[in-house]
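Mind looking over this structure? Questions follow.
Only one protein chain is missing; all other protein chains are in place.
Here is subunit A:
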């Protein structure tokens, strides 16, 4: 009997203790939360200070902009996540990329009649620099890539395709497969490909080669040259314009 009595008390005590632990636990958690939000506030203030202090650098210096973006990425902040909000207000960083995005669309549309909507990223940069002219704000390839990434929200219109040592911007809908990219890569130095080049270097069969080239002709990305000495050449205006400049 007695033992049973003690037993009851012990259970009550245990319950009580558990409740206390729980209370203490939530108290601690609250503390931590408070502390966390305090730390966040401090962090935010510092970031704001930093942003305000380096606003001009961020706007003007592409190198600095890149580092800033990288720093934000490491701590899991995306300054471009929203057009409104703190970043856009503080830095106009958002605006910068949106503006750039619009200009990229303009240039790509204006040149798509000649290149079928495929353009060398460096050529795009040169064109943008000359149209932006007056303000003389330096822009880097990195800026372009970020702006183009942002354009993705508008649909699948804009993609950056790495081709060997350079990048091409595709501004027309229409997927390019691995095969097409491989063909572009092959044409990188000369501006053109031929069936024998594809056979020798990519080791593809007739059908596969034809399918890839035909698609690119159909999309207006490639032009045929019947007057090459041995066999037909397939030229890419996007790659040719660049050879032209060099």
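In this text, contacts are C-beta pairs under 8 Å (C-beta built on N, C-alpha and C of every residue); 3 or more make two chains touch, one makes a residue touch a chain; residues count from 1.
Keep in mind that, in the parts below, contacts and distances are computed from a predicted model.
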Query raised in the report: For the chain that is missing from this picture, which UniProt protein name fits: "Vacuolar protein-sorting-associated protein 25", "phosphatidylinositol N-acetylglucosaminyltransferase", "Geranylgeranyl transferase type-2 subunit beta" or "Small ribosomal subunit protein mS39"?
Result: "Vacuolar protein-sorting-associated protein 25"
Requested in this report: Pick out which of A:175, A:207 or A:226 touches the chain that's been left out of the picture.
Outcome: A:226
Report task. Mind listing the subunit A residues that contact the chain we can't see here? Result -> 113-114, 116, 192, 217-218, 220, 223-228, 233, 235, 237, 240-241, 244
